[in-house]
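Working notes, structure below.
What you see is the complex with one protein chain gone and the rest in place.
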Amino acid sequence: MKPAPKSLPDGAPLLAFGAHPDDIEFGCGGVIARETRAGRVAHFVVCSRGEAGTRGTPAQRTVEAKKSAALLGATLEFIKLDGDARLEVRAAHAIRLAGIIRRVRPGIVLAPSLVENQHPDHPRLGKLVQDAARIARYGGLKELRASPPHAIAQLFFYAVTPEAEPSDITPVLIDISAPETVAAWTAAMGAHVTQAATRNYVELQLVRARLCGLRAGIAHAIALFPNDPIVVESLAQLSGGARRF
Amino acid sequence: MKPAPKSLPDGAPLLAFGAHPDDIEFGCGGVIARETRAGRVAHFVVCSRGEAGTRGTPAQRTVEAKKSAALLGATLEFIKLDGDARLEVRAAHAIRLAGIIRRVRPGIVLAPSLVENQHPDHPRLGKLVQDAARIARYGGLKELRASPPHAIAQLFFYAVTPEAEPSDITPVLIDISAPETVAAWTAAMGAHVTQAATRNYVELQLVRARLCGLRAGIAHAIALFPNDPIVVESLAQLSGGARRF
Amino acid sequence: MKPAPKSLPDGAPLLAFGAHPDDIEFGCGGVIARETRAGRVAHFVVCSRGEAGTRGTPAQRTVEAKKSAALLGATLEFIKLDGDARLEVRAAHAIRLAGIIRRVRPGIVLAPSLVENQHPDHPRLGKLVQDAARIARYGGLKELRASPPHAIAQLFFYAVTPEAEPSDITPVLIDISAPETVAAWTAAMGAHVTQAATRNYVELQLVRARLCGLRAGIAHAIALFPNDPIVVESLAQLSGGARRF
Amino acid sequence: MKPAPKSLPDGAPLLAFGAHPDDIEFGCGGVIARETRAGRVAHFVVCSRGEAGTRGTPAQRTVEAKKSAALLGATLEFIKLDGDARLEVRAAHAIRLAGIIRRVRPGIVLAPSLVENQHPDHPRLGKLVQDAARIARYGGLKELRASPPHAIAQLFFYAVTPEAEPSDITPVLIDISAPETVAAWTAAMGAHVTQAATRNYVELQLVRARLCGLRAGIAHAIALFPNDPIVVESLAQLSGGARRF
Amino acid sequence: MKPAPKSLPDGAPLLAFGAHPDDIEFGCGGVIARETRAGRVAHFVVCSRGEAGTRGTPAQRTVEAKKSAALLGATLEFIKLDGDARLEVRAAHAIRLAGIIRRVRPGIVLAPSLVENQHPDHPRLGKLVQDAARIARYGGLKELRASPPHAIAQLFFYAVTPEAEPSDITPVLIDISAPETVAAWTAAMGAHVTQAATRNYVELQLVRARLCGLRAGIAHAIALFPNDPIVVESLAQLSGGARRF
Partner (left out) sequence: MKPAPKSLPDGAPLLAFGAHPDDIEFGCGGVIARETRAGRVAHFVVCSRGEAGTRGTPAQRTVEAKKSAALLGATLEFIKLDGDARLEVRAAHAIRLAGIIRRVRPGIVLAPSLVENQHPDHPRLGKLVQDAARIARYGGLKELRASPPHAIAQLFFYAVTPEAEPSDITPVLIDISAPETVAAWTAAMGAHVTQAATRNYVELQLVRARLCGLRAGIAHAIALFPNDPIVVESLAQLSGGARRF
């Protein structure tokens, strides 16, 4: 997959946060593939090395994550917060993530959903990113003086598992039907060799995307959940609806 | 207001349903003005003459509705279902509305929301339109043989009053900030002279649109509520989010 | 129980609708007792004779309902809509109920809740009353010309069973702890001899009222569910909160 | 598939209602296959011949439905209510369905879910069955005198499409992983030749069942939605939980 | 505005908590004005100096807050928890707020709503106050021995922005239509000079209050959200309903 070099008209990079080395890929990797193929810059921030997991050492998982991000055409950085399965909602974390938002200056931000009943780290990171996206706009915080305030365009939540899909937000379905998009996504998930080997994670995500696609009358789609209502200048932007059956 | 003659790239007309002569204008007239100004064809179907209302005769209200639709650049037809304050959810009504959908062949359809706690006719018409939009796709109904089946792109609900805004659908905010859009909308509401004279209806709608606009950091906006998830080909279509404060 | 002869400062009568001869008593009889004891006029409209029930003839149930209403200090009228277990949501019914509202001119109206999962007649009557309360305000309906339009102050829903309590409306708890109020209510429920004899109906309601009372730190209370937000002139009107445990 | 001849310990037959000839199979056919294989008697009541559909004549669809029911080990009867795409919620229909419930005397009843946003006939039939299940218990309705009152054990809703899954009821997942169960279900769906040929209906259902199964750590599962809380005598009945990921 | 010297019959003071120097005024200042004008004592507890904000120094904001509280007839104290944009939900904070509740011994307490999607400090303070209101009742906490346990009458949440309005609590609308009430509120908001100069904060709140007022058929109203069901001794306390349109 070779992302086109030139930027999109709306230019701003895409910034995705993950609690573990594979969360972004399993939760919304197809969307990343689709956007980088269209020329959008994408950057991943991963907040642990997956060190609490049953399989894979931190070193292995780091290598897998780098390879996977590259397959999606994204850059990657690791940060350390509290560690895998130890994340807490601390103001200092939100301020730190706000600093990253100010540095990267994204349009759209992706984070795990706030639904409480999944891996404990996921909704906590989602909450930290939600807070960070607001704090990034405030002018008075000392720790953030390195970059000027920044307001993102929109925060979308992704769901790593079906249980994490919010029932109180109407999703937006992103069409990822292009065969090369699905192929890049599948390869990126597969690059997490230590995780993909067990429990059908790759199949789970492809089945979810196929089900979303069937609903929309297309091949594959991924549901994202907007943190705020979408604002459009015209109904022409919204001419697709998900109702095949 | 002179809508441009040429059609939009996505071409398909906009079809709006109202239970009473002024529902479309009060509920989403600003959106109509914005779309027709951009060259989209708009057609109104009004299902009573407002004959149960306290003010205005059916004849007066017919004249007002025609003038108002013209100010918005839309065409208008009246149909008779059960009459004002008498509407029931009957299969025959849904089939009749499906026939109109097949004839007009719209992309986007607008209807009053399904929220039960407002004028009894509003949610019932919303339900009838929701049903009609599905029935229009079925090939076997005798009454509908005049036109081939038609699948709309999306059904959006509008809310005539704040109470009718669904709390379980994430709204889409349509930017109607252009001064000439607001002016056309205000004039169209004012054309319902017998209604606008009492109870601050025009002020109610302008206050609602201003509040939506303030939330989105723009002058005015109107919230629409999609019946089905929105499907997009790229996040670039969704670069606006409503979070000013 | 001897209701005081003089009217309350806010004067307007209380109007309660029931689908069957015992619904008002079982669902909110304690509130009726409390209000009539304070001098408020109360009127019951019962929309069937309970002829689909397993026990009791229509004639027996008519006698029981009259006796029960008298024990609560209320007047009673029967109307015939579609019959017990046959009620449908028809516009003509709503208009008819609107005519009663115009004639009685109540402040507060009580109706069964809209929750769908109970006796089919209950939520349908609730919906008809909700519609009627709005239609009563419209000036143009021929059938209603006998009385001028009337706007009620508030519609409250009552729940005949726990399953009928709406989960999306914050209830208001009415203190019915006065021993003579509970006694009048218990007597009124017991007057429905053919029904009270089976299935612990009276116990069910007293247990519910005791549980509400325990939550509020009082002896007994009944939960009502407002159709619209309550408007007050001062927080002083709202100085009680239900949080004993 | 050869259902065992002897009845289950809890004996009572399973009764499933469908609005169209293929609804039961597509919505919950795997559950039927699993239950009849275990010896439970199953009976289908289909309320139209699918005459509004785009493909297949009523005669063809009747044949398909009979073949499909036989593949699932169920008996089948057709009844005529208002016709395909014409169903209305009428008290007379509910009473008629109550008569069938009294005649068949089922333990568990299956019906399409009440979610409003799918084929208009589906939630209406769901509502009619919900009402019928209550009316079947009342002793006073003349039309029902042929059989004594009957109280079912539980009503479960099935969802023909993902959109019809209620978000406010916690589902129960039925394990249908036995290969012969899935095979019987697949064959039964395929027997609806005129429908299965288009729009990936069979794939849609198998993808849904695989996704449910992945969540539960088994091969395939179907979600049912109980109308009332489940009552158990011991936690030992509830030892399975759906949380694989 | 000169609050009358004598106390209300129900006597107890009003206690309002804000995360930042202007939250109480922007979120519910009109209610404060209305209550102090009627003679109720009001006290504000502000938990930061707004030091993370873009505009205004902590010193400026302290002065503004004091002036604003005085305009509303309220007393004011600042406390320091974790600092602006740094608030965390810590048990020690809740215990500290409980100590204030015991000292002030209020009837009604006001706090920002628990809705998660706004300024991160707002829902956290709301949660701390919710916890504090319960902890204030417990007799065994060493830190609280200075004052005897105290049970408040009711906790109401206010919403600083429309996004913070809870959708799962039925609001109570407080009539603030008296011109001098609106004037005092507007002046108090304007006293936050460093904040009011940007982003239309004052307009936002007045538009919200006008929209609430239009719904209730009065000039202006503010929505509060009760933490617990309201308990009343008579329906006469609840004779106003918000349904103008």
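A, B, C, D and E are the chain letters, set down in written order, and residue numbers restart from 1 in every chain.
Here, contacts are C-beta pairs under 8 Å (C-beta built on N, C-alpha and C of every residue); 3 or more make two chains touch, one makes a residue touch a chain.
Just so you know, these numbers come straight off a predicted model, no measurement behind them.
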Across the complex, visible chains touched by the hidden chain are A, C, D, E
For the chain not shown, which residue from A:Arg55, A:Arg105, A:Arg137 or A:His150 touches it across the whole complex?
A:Arg55
Residues from subunit C at the interface with the omitted partner, ascending
160-163, 167, 199-201, 203-204, 207-208, 210-211, 214-215, 243-245
Identify the residues of subunit E touching the omitted chain, counting contacts across the whole complex.
89-92, 94-95, 114, 127, 130-131, 134-135, 137-141, 149, 227-228
Given the full complex, what residues of subunit A touch the hidden partner chain?
50-55, 82, 84-88, 116-120, 163
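We adopt the following convention: only the chains that are shown with their structure count from here on.
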Spelling it out: a chain qualifies if it touches subunit C and also touches subunit D; which chains qualify?
B
Going from subunit C to subunit E via touching chains takes a minimum number of steps equal to 1
Cα-centroid distance, subunit D relative to subunit E, in whole angstrom:
52
Give, as an integer number of Å, the spacing between the C-alpha centres of subunit D and subunit A.
38
Where in subunit D do residues touch at least two different other chains?
163
So, with touch as defined above, which chain pairs make the list?
A-B, A-D, A-E, B-C, B-D, B-E, C-D, C-E
